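Attaching a single structure in structure tokens format; questions to follow.
A single protein chain has been removed from this complex, and every other one stays in its place.
Order of writing sets the chain letters: A, B and C. Residues in each chain are counted from 1.
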Amino acid sequence: MIESNFSTIVKQFNVVFLDSYGVLKNHNGLIEGVNETLHFIREQGLTLRVLTNDASRSREQQVMVFEKLGLHGLDKEEIITSGMLAKQFLDLKIKDGKIAYLGTDNSADYILESGLEHIPVREIDLEDVDDISAFVFLDDEGFNWNDDLNKTVNLLRRKNMPVIVANSDRYYPVSKSDVSIATGALAKLVEDMLKRKFIHFGKPDSQMFVYAFDHINESGSYKRDEILMVGDTLTTDILGGNKFGLKTMLVLSGNTRREKTDLWINSTGIIPDYISESIVT
Amino acid sequence: MIESNFSTIVKQFNVVFLDSYGVLKNHNGLIEGVNETLHFIREQGLTLRVLTNDASRSREQQVMVFEKLGLHGLDKEEIITSGMLAKQFLDLKIKDGKIAYLGTDNSADYILESGLEHIPVREIDLEDVDDISAFVFLDDEGFNWNDDLNKTVNLLRRKNMPVIVANSDRYYPVSKSDVSIATGALAKLVEDMLKRKFIHFGKPDSQMFVYAFDHINESGSYKRDEILMVGDTLTTDILGGNKFGLKTMLVLSGNTRREKTDLWINSTGIIPDYISESIVT
Amino acid sequence: MIESNFSTIVKQFNVVFLDSYGVLKNHNGLIEGVNETLHFIREQGLTLRVLTNDASRSREQQVMVFEKLGLHGLDKEEIITSGMLAKQFLDLKIKDGKIAYLGTDNSADYILESGLEHIPVREIDLEDVDDISAFVFLDDEGFNWNDDLNKTVNLLRRKNMPVIVANSDRYYPVSKSDVSIATGALAKLVEDMLKRKFIHFGKPDSQMFVYAFDHINESGSYKRDEILMVGDTLTTDILGGNKFGLKTMLVLSGNTRREKTDLWINSTGIIPDYISESIVT
Partner (left out) sequence: MIESNFSTIVKQFNVVFLDSYGVLKNHNGLIEGVNETLHFIREQGLTLRVLTNDASRSREQQVMVFEKLGLHGLDKEEIITSGMLAKQFLDLKIKDGKIAYLGTDNSADYILESGLEHIPVREIDLEDVDDISAFVFLDDEGFNWNDDLNKTVNLLRRKNMPVIVANSDRYYPVSKSDVSIATGALAKLVEDMLKRKFIHFGKPDSQMFVYAFDHINESGSYKRDEILMVGDTLTTDILGGNKFGLKTMLVLSGNTRREKTDLWINSTGIIPDYISESIVT
């Protein structure tokens, strides 16, 4: 592990993958100075991708949210969301029927736009489930947990079908001290009830990195050792980056605080190649 | 394993412990003939206890529910609920402060009647948690899961306190095909979020059997080999009974259907001493 | 949590339950001053029991080991081992056949002395398993793991039988820095292979405390609030004591070091009533 500045280290690479929450923004909004960092990345001629487990918004919407926070100049082509992996899976594997989902209608519209009909759990009639061919956990919002989690359990007891989880995060921060239960934790509740494992997309799973790697190589020719993965979370960003063979940098501007860093690295055994205060250094 | 009639086997014992759901009643209501079985148990001079993981009602209320279903002559002293264990724990270990809970106000009233103040999660102010001294998962009903599960996670992140689960069941049947997510599964969701294990009461935990055993020995002098435990669920009734050293009987009038019996016994490794169609045989 | 001296606190109780490793002894041998503490306990007229998850030795052998280390005056009747619970289970539930085991012949001799024949795994002929009626994990020593763990998996795949784990500890300390894999971890490996849960005895399970509680009440009349449980491990001694409704004291002379105490209490949520440097205070 080398403690250093982001700007010093990133020059040694040709591509940089950035996590979103904890790297570009946190519960206070945009991290001060990231516009300058983005400018520096452009100046250095680096290829950039933002890898996020947020499946609730399309790439266009992600860019708009960043704009509103004050981050300018991100291109939608530079955003990779776990929702895109879910969409790729559905396109490849589900050819007919309706796709049932838990989440907001907005998240459903963009992930499930592939032509197949989709239906929120609250509108499903459990006595008539023959035409439902797949199930997607999209978001923790947009539905009543009491009603729709129970209905989901019974739907999946009645009919066997592929179930995918578009965001495997268990929680997300909502303020300095508080978190919110995320889709991954709700999916885990249902998995435990059914004693099944669903198909999860998002970091640390390799498929997120594969997708981003293929994406940059559509218009380039990069090897894995040319890429730096930067994130604030050991168990998603750093674990996933390491496993895919990338060099990894842990930043301390999000979930991992300075005073916990050594403890967490030792207890998880997940070791970043670099540590930096933030990307604004 | 011996396949036999309940009435033939039970005569060899002096005490009978009965699970409630699946033994006395099921999703159709009272199991036909249990009034006669209760009469037979009385006639034989057997000591009876009903052991239930239902913590949502007091013993008096349990008896009233049975009366409404048509089962007559159960005494409230014959009912042992996992809620009574939760109450015993709180009485012994929590001496001051307020007890926070998730569940119906009715369940709170009877479990938390011990003198300490109690407060539902929805009424807690997260900025003022100093006087909250313990937390209880009582029931899956009586609160909004979206709001109050998130609030619970943040309460327990802010303040460390004993957390107990008054009913560790993960689900309960609501009709022939459907189930409902139970308290134990909601508690597990929160445990997973916090990476902690709470204190669970109810079968298969030994403490339920200890409580019932001590209870019958207040007015008697019984040994473990004089007791037959009867239940419909391998992983709670039979596992718990076996571990406590009791002879166990699996009945097929509830969660375990005849055609699944061998499969489940082999895959769980939980072996009842006896199998019977129901207690009405 | 109250930080205090053992001698000050223990006077408020009539019974004291002590863990063995980390309380009376550690990897350096006997903790200096425990002879005086034992004398003080006698002087105060307190009833004493030592509760240990070590199932490899009989009570007589445990007393001899303490004598050799220099602790004098422990009576074998004051020792409660998890092996005694295993023995109780086998006596109550296994009435014929042979009991297969993993462990030393010494541990087998004392736990399985009940009259039933017992056979080490290495001597079992997998083609002839009809008369084997139960299986016990006794100890991590006394057998070749490569051969006998594989043989155990295949024995239990071929024949369904009750499997008990006489010591559920996952590891034990062997020096200041090193540990040794214990029976509980080997049993867990086999459980994972078979996707089954065996019957585990030992702290933190309530049954250990029930056994000790019944034991002191054979010749006395004690209530739970008269007992202090003292141990060095949150997840066994303190968790188990708390759940059984006892007052608990964490001592820092074994597995839990001063500088980790707050961290571990917060991350596990297991809160002792008292903390003391050791029982020699």
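As a convention for this text, a contact is a pair of C-beta atoms (placed from the backbone, for glycine too) under 8 Å apart; a residue touches a chain by one contact, two chains touch by 3 or more.
Everything numeric in this text was worked out from a predicted model, so none of it was measured.
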| item | value |
| --- | --- |
| Interface partners of the hidden chain - shown chains only, full complex considered | A, C |
| Residue among C:Phe40, C:Tyr171 or C:Tyr222 that touches the chain left out of view | C:Tyr171 |
| Option from C:Met64, C:Leu92, C:Ile119 or C:Val153 whose C-beta touches the chain left out | C:Val153 |
| Touch criterion as defined above, residue of A:Lys11, A:Arg42, A:Lys68 or A:Lys93 at the omitted chain | A:Lys93 |
| Touching residues on chain C - with respect to the absent chain | 126, 144-146, 149-150, 153-154, 157-158, 170-171, 177-181, 185-186, 188-189, 192-193 |
| Chain A residues that touch the omitted chain in the full complex | 88-89, 92-93, 156, 160-163, 194-199, 205-207, 210, 224-225, 239, 242-246, 265-269, 271 |
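Simple rule for what comes next: only the chains that are shown with their structure count from here on.
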| item | value |
| --- | --- |
| Set of chains whose contacts include both chain B and chain A | none |
| Most remote chain, CA-based centroid, reference being chain B | A |
| Chain A and chain B, separation of their C-alpha mean positions in angstrom | 40 |
| Averaged-CA centre spacing for the pair chain C and chain A, given as whole angstrom | 45 |
| Computed distance of Cα centres, chain C from chain B, in Å | 28 |
| Chain B, residues touching no fewer than two other chains | none |
